[in-house]
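Structure provided below as structure tokens; questions to follow.
The complex is shown incomplete by one protein chain, all other protein chains being positioned as in the whole.
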Amino acid sequence: MNLDTFIFLALNGLTLAALLFIMASGLTLAFGLMRVVNLAHGAFYLLGGYIGVHVVHATDSLVLGVLAGGVVAMVGGVLMERLLLQRVRGLDLSEALLTIAVGLIIADALLVAYGGRPISLPLPPDLRMPMDLGVMMYPTFRVIIMAVAVALGLVLWIVMARTRIGAAIRAGVDDRETAMAQGINVPLLFAGVFAVASFLAGAAGVIGTSYMSLSQGLDVRVLMLSLVVIIIGGMGSLKGAAVGALITGMVSSFATGYLPQFALFFLFLPMTLILVFRPQGLFGRTT
Amino acid sequence: MTTSRTLMIGGVSALALAAFQAQADDTVHVGVIGPTSGVFSFFGEQQRMGVELAIEEVGDSVAGHNIEVTFYDSQGDPEVVVDRLRAMQSRDDVDIVVGPVLGSTGLAGLDWARDSGMPTVISYSAPEDITMRDRAENVVRAGWTGAQPMFAFGEYVVEELGHKEIVMVGQDYSFPYNQIGGFLKSFCAAGGESVERIWHPTGTSDYSSILATLPEGDAVMYNGAGSDGLAFFQQYHDFGVDQRMPLIGGSNFFAVGDLPEMGDAALGGMSALQYAEGLETENFIAFRDAFWEMHGEDTMPLAPAEHGYVAFRMAIDAVEEAGSTDREPVISALRATEMPDAPRGPFYLDDYGNPVQNIYIYEVQERDGRLVNVPVETYEEVSQFGPYDPEEYMANEPDSRNFPPEDCSDPFYDEL
Partner (left out) sequence: MRNDTPIIIGLIAVLLLWPLVMGDYAVSQGNRAMIYALMALSFSVLAGRLGWFSLCQTSFAGISGYTVAILGVKYGWPAGAVIPTAILVAVAFAVVFGLLTVRSRKVSFLMLTLALGQMVWALSFQWVDMTGGYNGISGIRMPMVLGINFNDDRIFFALLAVVTLLMFLGVRRLYQSRFGLLLLGIQENEERMRALGHPVYLARFVAFVLAGAIAAVAGVFLVFDMGIMSPSPLGLDHAVWVLTAAVLGGYRTLWGPALGVVILVALEALVSQFTDRHTMVIGLVLLLCILLMPRGLAEVFGQFRNRKAKSATASS
């Protein structure tokens, strides 16, 4: 293997890992806090993507598009949390099933609204241009995706480690009952985390469409990828989501480069190994 | 008890439905099946629009029979197809089936039709064995086989474009196998050297690593379509591979609705199909204008629409020819189909039930502010067997991941 190809593949893996981290970080935090997994996550990705691309077409502003996609998904998430999930609060399975139902409805509604054809995101040509990274030329927008993920990771880490909200979230993840007893409003905290998670799913829908196309059926794939990432990293762990995204992105990139036929197999391989040897995930705690 | 009561109620309502839908003998009931929901709904919607145009043109009756049409949603799912076809046969008294549209559903439809004897006109579905090794007397096709347009394209790529070493990236399943199989046979016969095949799982959205390890050649062919094709197209340009090697496509790459999303980068892209929306024949213009009048100018009629239109007209013509809806005469009329005035150009069915038709090599050009596939070369009367003898062709093993061989100096090509 020559060095250039190696760097190229590594960068590709990093880009994918960045996108996976944006998708999975909110999901895993929400799960850690309330044992609620949002299985409509993929549908929110789709929703945010369609709306965002629409807005980019209308306004020519990429930033507005990403924000619009995120906000619409966030509104969807908040509505779902307030109107539906609250009614079955505490029954975590019922909550998960409700999110499945909402996911089906959203995806089908998007099919009616936008049709079955795949769409792409119109990026300004500057962003498609390659950028000199010192080691090789690489498309600018992919570098930006990586930067966004790193920034997001830093912000989340600072919030979690340095702020009172972060401390409250950590307390809630560790032990919900005790945190409640100490006067932390865990349900409200959860609503906030859930909103952020939905925002990230929607924003990821726009960001991801910069190089993957957006189409029906992608919702299930996105959901599956996010689940693989958080199963590897450990459900509820932010660090786990980062490491899980890195592993999945790298394995997927190198496998696609050298054995494209078996790319799917390699996608699931790390997850299966983790399940066998460390079922709680790399950074998960046993329940 | 509750269970049995519900079963009873369900049964009674099913009986009522059956009675309600029982047809008088003076009707010809056509069942149209395609994926109008789900991932592949674009194809089903196109077919539906084409059929609706044909319904309007044909009118209310044929050979003294009232025409009645019912649309069924296949959901792109073979299991659903079998269920809907059963409903057509025994609940709704359908006389002729038009569709299915997709590869897997086409095979499911064929499998069912063989047992039921239902006259069936398969539209866009392209697995070659539907009209080859697994053919059934009562099943004909209005469309194509995967290899059919590629026989012409393989020759054209060597002789006119001068590419002798091709790198192909394709979706890993039988339709792309068949496309590249047809391509390789004529490509090698015309003096090509090799086609390196790289297969990726259907549903891949990140091609950056395939592009990172792409071997060198005279041109790259993407052999697939849909969201995979669009993502590949975009990333191919993102990484500037288009500066090194031109990109050509399998038949569906530019042809099934992704051009507006690809944008101007698609200009000059080439492929081959039995249909091109940039045709300028009188029959085609008339078809396109009527289609636009009915469905609006924003929707371009593409191959699945024309194939649905033609399939429906084949069905009605067969009833007219037979003078009744009796299966035997309808089937023999179907098998004898000749359509000199089809929008895509004249065609007739071969002895195996597949059209012998024009293949257009087309190029993406801009016309009236939109991107259109414009024919630049026409190969007339191409059959599903290309230049080969049908029996010898079918004696070969079906195209697969690694067959036919990728190197044109392989002895396989000397014996062809």
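Note that the chains take the letters A and B in the order they are written out, and that residue 1 is the start of every chain.
The criterion applied here is as follows: a residue touches a chain if its C-beta (ideal position, glycine included) is under 8 Å from a C-beta of that chain, and two chains touch if they have at least 3 such contacts.
From a predicted model like this one, the values you see are computed outputs, not experimental measurements.
Shown as candidates are B:46, B:104 or B:227; the residue that touches the absent chain is B:104. Only one residue from A:8, A:31 or A:190 touches the chain missing from this view: A:31. Panel shows chain B; residues 1-8, 10-11, 13-15, 18, 36-38, 72-73, 75-80, 82-83, 86-87, 89-91, 103-104, 107-108, 110-112, 115, 127, 134, 172-175, 201-202, 400-401 of it touch the chain omitted from the view. Seen across the whole complex, the unshown chain contacts chain A at 31, 35-37, 39, 84, 87-88, 91-94, 96-98, 100-105, 107-109, 112, 220, 223-224, 227-228, 231, 235, 261, 264-265, 267-268, 271-272, 275-276, 279, 287.
Simple rule for what comes next: only the chains that are shown with their structure count from here on.
Centres computed as Cα averages put chain A at a distance of 37 Å from chain B.
By the touch criterion given at the top, residues 5, 8-9, 12-13, 15-16, 108, 111, 115-120, 122, 128, 130, 139, 142, 208, 211-218, 221, 252-254, 256-258, 260-261, 263-264 of chain A touch chain B in their complex. By the touch criterion given at the top, residues 37-43, 45, 172, 198-201, 203-210, 212-213, 226-228, 230-231, 234-235, 237-240, 257-258, 261-263 of chain B touch chain A in their complex.
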